[in-house]
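The structure under discussion is supplied below as C-alpha cells; questions concerning it will follow.
Missing here is one protein chain; the remaining ones are kept as they sit in the complex.
For reference, chains read A, B and C in written order, and residue numbers begin at 1 within each chain.
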Amino acid sequence: MKRKIPLGICLIMGIMMIIQFFIPHPVSLGFASTIYKWVIVLMAFALVLAIGNLIRHHTLKIRKRKEDWPYSIVTLFGMTAMAVIGLIWGVDPDSLYQRIFLNILAPLGGTMFALLAYYMASAAYRAFRARSLEATLLLISAFIVMIGFMPFGQYVHTRFPAFAEWVMQVPNMASQRGILLGVAFGSIATALKIILGIERSWLGGKE
Amino acid sequence: MTFLLIFLSFLPPTDVIARDKPNDAGSTISLSWNLSADDALIDGYVIMKREASDQAGEYSKIGSTIRGVMAFEDENAQDGIPYEYVVAVIKNGELFESAPSEPTVSSPQVFHTGRTNVLIAIAVFTLMLAYFVAKARSGKGLFIRKIAGLAAVEEAVGRATEMGKPILYVPGLGDIDWTATIASMNILGEVAKKIALYDTALIVPNRWSVTYTVSKEVVKEAFISEGRPEKFKEDYVRYLTEAQFGFAAAINGIIMREKPATNFFVGRFWAESLIMAETGSQAGSFQIAGTDSVLQLPFFVTACDYTLMGEELYAASAYLSREPLLLGSLKAQDYGKLIVLLMLIFLTAFSFLNINLLGILRVQ
Amino acid sequence: MKWYDRITRIDRRIIYLLLTSLVILPFFIKVTIPQNIMPQTKRLFDFIEAIPPNDKAVMISFDYTPQTQPECHPMAKSLLRQCFSRGIPVIGLSFDPQAPGLAVDALTSIVNEFDSLATSKEDSLVYGVDYVYLGWKSGRIAAQLDMGEDIGGVFPRDYFGALIDSFPLMNKVKNYKNVAIVVILASADYPLDWIRYPQTRYGVNVAAGLTAVMAPKYYPFVQTGQVSGLMSGMKGAAEYEKLVLDHGYARALGNAETGMNSQSMIHILIMIFIILGNVGYFFSRRQKGADK
Partner (left out) sequence: MSSDPWIWVGALLTLMIFSFLYKDNPFYKFGEHLFVGVANGYYIVFYWHNSLRPNLFEPLGAGEFIYLVPLLLGLMYFTRFIPKVSWLVRIPIGFMIGWGAGLSIPALFQAEVLRQLEGTVVAPSSFTNPMSGIWSLIILVGVICTLIYFFFSKEHKGILGHTSRIGIIFIMIGFGASFGYTVMARVSLLIGRIQFLLGPWLGLID
C-alpha cells in the first residue's frame, strides 16, 4: 500500500493530463486550470519544508560556529527582512519590496549573469585546443561565427558574414534538431515509464 | 432651388456562411463571406447578429474589420442558441447589409480532431515501449553501446574517497515536471548507492522545493538499500533558492569552500551552466555533466571532463541501474527514432513525386 | 618552463583584466569601425523614411528589461531620433512590467536633446502632440487586439495619469488605422503575439528590435514580410545608429557603436588567446614527440 497508492495517483494524474490535451470541452479546460492551481499550492507547501531545511542548515552553522558562520546570519536576516517587508507592506509597484527587488536582487542576478562573459573567455582559452578532428572543427566553427557576426568580418571577405550566418542556419540547426529529436524520445519514454510505474526511483527504496 | 442629392450605393458581401468553430470549447461561431464587389472603395465591414428565434428583433453590431478581410469569429455566442448573421459594407458611416446567414448554433467538442496525429504517435510509442519492456522482463539480454562518461562515475566516487573530499551533485535547475530532472534523480540514486559504500560526503543542492523533497527521499533510500542508513546525514541534501543566479552564486560558494573532488551537473540547465562548470574547472574538480538542454551542451563539453549529451542522459539513467525493464525502453526509443528517420526520408521522397503528406505532421 | 608551456598556462586573471579594460576603454576613446548594414535593418529604416510627416503615428512597444538595456536602449533612441526628425508622432507603450522606467528614460533624453537644439517654439517637441507614453498594461494579447478598435478603451489614462482624450495626438490616432507601424523592442518573445493577433486581425505592420539571442527566430518572418524590418542585437542597434547619423538625424554615434567596439575587441582578444593556447600546445606536443 505504501507504494501502490502513490503509484496509482501518479498513473491517474498522468493519464488524465494526456487525455485532457485531446478534449477542447470547457469541462476539460476547467479541470486543467484547477489542477494547475493545486500544483502551485503544493509547491508552496513544499517550499515550507525547503525553507525549513535552509534555516536548519544556517542555524546549525551559527550554533556550531562553523567556518564562515557570520555569513549565515546575513542569509537568515536577508530572508526574514524581505519576507516581513513583503507580507506587511505589500507588493505594489512602488513598495519597498519592489525597490529591494530592483536594487538588490536585480543587480546581484545581472552581475552573476555578466560573469559569463569572463568565463566564456577563460573556458575557450583553456579548452579550445586542436587535439582531434572534432575539437578542431569546434574551434574553427567558433572562429567563423565570432568573426562573421562582428563588423570587421566584412574585411575578411565581403561574403564572410553571410558564411557565418550559414554556419548558424545550416550545420548548427541540423545538429540541434537531431539532438532535440533524440532528447524528445528519451523524455517521452521516461515520462511514460513514470506514468506506467516502470520507473519508480522517485519513490526511493524498495518498501 | 433644388439640390440634387446623389446617393452612392455599394454592393454588400455575398455568401455569408456561419459555422460552429470546430475543436473548441464552444461559444464561438466562425463567419466567412465573399468580398463585396466594391471592396476597394469601402471603409470596411461590420458584422451583426440576432437570435434566430427573434425574427422581429434588430441586428446588433458585434464587430468590424478593415476591407479585404473575409472572416470573423463571434466569440460571444451562447451555446445552444441559434444565431443569424449579416455582414454589412460600411462607407462614410452608412451600412449596406448582406442577406442573413443560415441560423447557426455553437457547441463545445469532446475530441480535438486536429490532434489525432499526436494521439496516434502516443499510442504507437506506448505499445512499442510496453512490448520491449515485456521482452526485457522475459530475460533476453539487450545490447547497449558504450556511453563515454558512464564508466567515469565509479572513478569519480573512488577519487573523492581517496582525496577525502565530498562529491557535489547538482540535479539541474529544472523542477520535477522536467523529465530530465527525473532522469537525474535516477542517476542520483545510483551515485548515492556507490557513495554509501565508501566514506565520502555528498552535497545535493536544490533549486525547487519539490525536487528537494524528492532528492532527499532518493538519497536516503539509497543509503538504506545499501544497508548504511546511519551514514546518511540530513545536511547532504540542501535547499538553496529558486532564484536562478542566486542558486549559481551559492554553488560557486560551495565549490570554492567545501572543495568537492567531483562535481556532477546532471539534469536541466540554463545560462548558469558555464558559471558553475567553469568555477569547478578552475577549482580543479573532476566534472561529469549530463543534460538535454541543447543550448548548454557546448559549455559543458568545454568545461567538464565528461558530458552525457542529450538523449545519453536518459540512456545513462537506464544503463546505470542495469534494470532490464529500464533497458527495454531504450530499444523502444531507438525504434521511435528509426520511424522518425524513415518518415523524413519517405516524406521527402514523396514530396518530389508531388505527393504532399506534410499535413499529417501538423498539429492544431 | 619553456615559452610554449608558458603561453598555454596564462593566468585567467590576466585575461579577465584585459577583457574588463576592453569593455571600459571604448566609452572614453571613440573609434569608428565602418559597418556593413544588414538588409533587415535597412528595411526598417526605409519603411519609416517612407512615412509622410504629420500623418500616421509610429507605435513603439518598449518591452526590454534592464539586463538587455545595452542592446535595446540604443535602438529605441535611434528610432526616436528618426521619427522626431521627420515629424512623425510617436506613441509608446509597454507590456513588460520592467520596461516603463527605461521607456521614460529613452523618451525624455531624446526629447531634451531635440528641445535643446530647437530655435523656435514650433521646433520643440510637445507631449500629447508629438509623442505620448501610455504606460504598462497586463493581459497582453487582449490589449493588443482591443487597440484595433479603440486605443483609449485600453489605455484611458497615460503613464503619468492624464486622460488621453485631452491629447490632440490621441484624438487623431484612435486605433491601428492611424498607426503606420508597430515596432517592438524586446528581449523576450513578444513580437510573435503581435504577428499572430493584431496583424492577422487588423493588418497592422509589425517590426522588431530584438536581442541577439532572440533575433534568429524571426528571420523567417522577415522573409515572409510579416515583419517589416528587424534590428538584431547590439549590431543591429549600431547599424541603425549609423543610418540615423548618415541621414543627419543625429550628431554622433551612440552607445551601441561603443558597445560594438567592445564586442569586436573582445572577440579578437578571445581569438588571440585561443591561438596562443594552440601554438603552445602544438610546440609542446612536438617537443614531447622529439623527446621520445
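Assume a contact is a pair of C-beta atoms (placed from the backbone, for glycine too) under 8 Å apart; a residue touches a chain by one contact, two chains touch by 3 or more.
Note that the structure is predicted; figures quoted are calculated from it, not measured.
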Just to confirm, in the complete assembly, which displayed chains does the hidden chain contact?
A, B, C
Sites on chain A contacted by the missing partner chain, in the whole complex:
2-3, 5-7, 9-18, 20-22, 34-35, 37-49, 51, 54, 68, 71-72, 74-87, 91, 97, 99-101, 103-118, 120, 124, 133-135, 137-146, 149, 166-185, 187-188, 190-192, 194-195, 202-204
List the chain C residues touching the unshown chain?
13, 16, 20, 23-24, 27-28, 66-71, 211-213, 233-235, 255, 259, 262-263, 266-267, 270
Against the hidden chain, chain B presents residues 115, 117-118, 121-122, 142-145, 147, 175-179, 182, 210, 213-214, 217, 240-243, 245-246, 249-250, 252-253, 256-257, 295, 297-299, 301-302, 309-312, 315, 330-331, 333-334, 337-338, 340-341, 343-345, 347-348, 351-352, 354, 356, 358, 361-363
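Here, only the chains that are shown with their structure count from here on.
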Averaging C-alpha coordinates per chain, one finds the centres of chain B and chain C separated by a number of Å equal to 30
Which parts of chain A, given as residue numbers and ranges, touch two or more other chains?
109, 113, 120, 122, 124, 126, 128
Residues within chain B bordering two or more other chains
282
Chain C residues touching chain B - in the complex, by the definition given at the top:
12, 149, 177, 201-203
Looking at the complex, which residues from chain A come into contact with chain B?
18, 21-26, 29, 42-43, 46-51, 53-54, 56-57, 60, 67-68, 105, 108-109, 112-113, 115-116, 119-120, 122-124, 126-128, 138, 176, 179-183, 185-194, 196, 198-199, 201-206
Show me the residue ranges of chain B that touch chain C in the complex, using the header's touch definition.
64-66, 68-69, 282
